[in-house]
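Let me begin by handing over the structure; questions about it come next.
In this view, the complex is presented without one of its protein chains, the others remaining in place.
Right, subunit A next:
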Amino acid sequence: MKILTLNFLTCARKACKATNAAFPLHPRDAELEIVETDLNPLFIRNILPRIEWDALREICVELGLPTLPDAAPEPAALFAEPIVPADTMQDADEGAEKQPTQLLQDLHRLLLETTIATGKLVCGNCGHEYAVKEGIANFLLPSHLV
């Protein structure tokens, strides 16, 4: 499962869902796998407003991945201005492609290419562990916990 998916998941227990501690779920004993996919810079930019940045930072620390900036990047930090001759400046907005920065490429790698192949996702509120096997997380609860 993709790291980005964790942005939309909480503990499945009803009593936990209302608590802040049930999000994000904490990966444990995770085996990561990189699954490459085409880079779509505008896509990454439009995902950013959906991301709970502090939660994503926390997940990166827990997975031992490179530390993210303290705050979500501004869109301007995702694209480098193209180098254009002065006399074509007025066309720059439409004509020249802005180049994705290293930060944008890193976010693509983290959010869409980094996957949890096996491991556990642990609720910070109740401690329940959800297993991830063959890339699929199991959120089914034993009947006494529902």
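The criterion applied here is as follows: contacts are C-beta pairs under 8 Å (C-beta built on N, C-alpha and C of every residue); 3 or more make two chains touch, one makes a residue touch a chain; residues count from 1.
One rule holds for everything that comes next: contacts and distances are computed from a predicted model.
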* Quick one: find the hidden chain's UniProt protein name among "small monomeric GTPase", "3-methyl-2-oxobutanoate dehydrogenase (2-methylpropanoyl-transferring)", "Methyltransferase" or "Alkylglycerone-phosphate synthase". => "Methyltransferase"
* Asked: Of the residues in subunit A, which ones touch the absent chain?
  -> 1-2, 4-5, 7-12, 14, 17, 23, 40, 42-43, 45-50, 74-75, 79, 93, 98, 112, 130, 134-143, 146
